[in-house]
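A single protein chain has been removed from this complex, and every other one stays in its place.
The first chain written gets the first letter, and so on, giving A and B; residue counts start at 1 in each chain.
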Amino acid sequence: MSYTPHKSPIANLEEKNILDLLKQDKRIDGRGLTEYRELRIEPNIIEKANGSARVTLGKTQVIAGVKVEVGEPFPDTPNEGALSVNAELTPIAHPSFESGPPGEGAIELARVVDRSIRESNAIDREKLCIESGKKVFVVFIDLNIMDHDGNLIDASTLAALVALLSSKINNYELKDGEIIYKSEQKPLPVNDCPIAITFAKLGETLILDPCLKEEAIMKCRLTVGVNEKGSICAMQKGGLGEFNIDEIKETTKLATEKSPEIRKKISEVMKNAKN
Amino acid sequence: MNLNKIPEKLIDEKGLRIDGRKLDKLRPIKLEVGVLNNAEGSAYVEQGRNKLVVGVYGPRETHPKHMIIADRAVVRCRYRMTPFSTEERKNPAPSRREMEISKVIREALEPAIMSEYYPRTTIDIFIEILQSDGGTRCASVTGAALALADAGIPLKDIISSCSFGKADGKIILDLSDAEDKYGEADVPVAIMPNFNYITLLQMDGELTIDEFNKGLDMIMKACMEIHDLQKEALKQKYTQNDK
Partner (left out) sequence: MSLIVEKRTLVIPGQLIAEGDFVPGENAYKREDKIYSLRLGVFDLINKKPTVVPLKGFYFPRAGDIVIGQIKSVEVFGWIVEIYSPYSALLQSTNRSKYRRDEKETRKEIRVGDLIKAKIVASDRSRDPLLTIQEKGLGVISSGKNVRISPPKVPRLIGKEGSMINMLKKETSCKIFISHNGVVLVSGPSENEEKLALWAIKRIEAEAHTSGLTERISEDIRNARKKGDLNFES
């Protein structure tokens, strides 16, 4: 069951300061309205995982790990492997996060990250089939939020994507229904590079990559997932407010313009990682 | 994918362990203090292939109200393994093992915390295991002690922790995952170095009294070594600010 959350604990005076600055197209940390915070991407930080990444966006920090396990395919897709995304808003990340099963925040986060990756067909699920109808590889992506300073969606989608790009699975041979793993590894087949870009509406102004204080007073947010071709593959509106058509058009246009920048950064990082 | 095969021997003819260590050697340890932005105190620990982050909040208000203790702070501790921390993916739901370890870690640290200073509040310790390779509860105590100091919580001492055990008949220090799984005994220990008090002690396996005593001597020495590393990590973080 979902219910209206409390008003977040930002002082009225601070809210007024942030909104006054926005009227002059300025933000509290000096950024432009469509500027991302400093982005740091580190792939392969957990050797035991098939793939992993740490993404730091400003002060927000997310660690993603990929584990590939063998499972049964879904009955309606006997030749396809599966993808499962899980997120944990760990209590170290923010004083208001509590221990316990994932709440609606964690579940929405996981599902929005899943959406970009699944709908862009970033993982070729047919290549994950081991034995039709019986055995397939299931790709688990687990997101661990370590430090929350806003825009968990973009940071988490990036972390999940880079974790996938850094993932390796072992070659195997099927003998009498048993899987025998070999020691050589090959990269997980990743076909696309979907980027999630989130906008927040504060007052009447749209900003990109809201930090925590901006999120605390935003009316609503919109996440746009863009694939390599430049098409939109995912969207999610969140929050109590509303957007008008022009705002939707503006954000989708901006998202398609911004995503190549981020993709470039990812390929730089992955290239350096190989060396 | 579980690719691990059961090792034939844990200790070879030259007296070296699977990872090349001598019987009484610690795994390489890296300690860093103040690694998170929101948590009031935090620490990052690497010990061998173990990797973990500890975050501390508090003292802060106690919720729910029925948990309040009138004359001291409540200490809460949660040890959690991330699903990608082990060879086989760990189900994110809390396991009984994690709950026991949370309790044992809290009881290892509480004797050093001056909780009477902050009645009716809560001190929260959250441990996230990013990668696990044996001895994570010890590494967690080591990290949590640093995070508590980093948060400014008054402590009688910095608790240090390590394990000893037995493999292929020999007493060994700082067990890795394979040694824990396939060895003959595993004894995690935590101490308050100033007074040589033991605040955590558990054992799995079988040891004679002599073996146990030998291990105990080994572990006290090892914990003092770790304590030195903890002191270094704290000083490094704060003297860095002096330019």
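Methods note: contacts are C-beta pairs under 8 Å (C-beta built on N, C-alpha and C of every residue); 3 or more make two chains touch, one makes a residue touch a chain.
Model, not experiment: these values are computed from the prediction.
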* Asked: What are the shown chains that the omitted chain is in contact with?
  -> A, B
* Of B:46, B:133, B:150 or B:184, which sits in contact with the chain we cannot see? -> B:150
* **Contacts of chain A with the absent chain, listed as residue ranges** => 7, 9-15, 17, 28-30, 211
* **Missing-chain contacts mapped onto chain B** => 40-41, 58-61, 70-71, 112, 114, 118-121, 149-152, 154-158, 192-195, 231, 234-235, 238-239, 241-242
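Keep in mind that, in the parts below, only the chains that are shown with their structure count from here on.
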* Mean-CA-position distance for chain B and chain A (Å) -> 31
* Mind listing the chain B positions that touch chain A in their complex? => 1, 3, 36-39, 42, 49, 51, 53-55, 57, 60, 78, 80, 82-89, 92-93, 124, 126, 128, 130-133
* Asked: Can you name the residues of chain A that touch chain B in the complex?
  -> 45-50, 52, 59, 61, 63, 65-70, 86, 88, 90-95, 99, 101-102, 140, 142, 144, 146-149, 169-170, 181
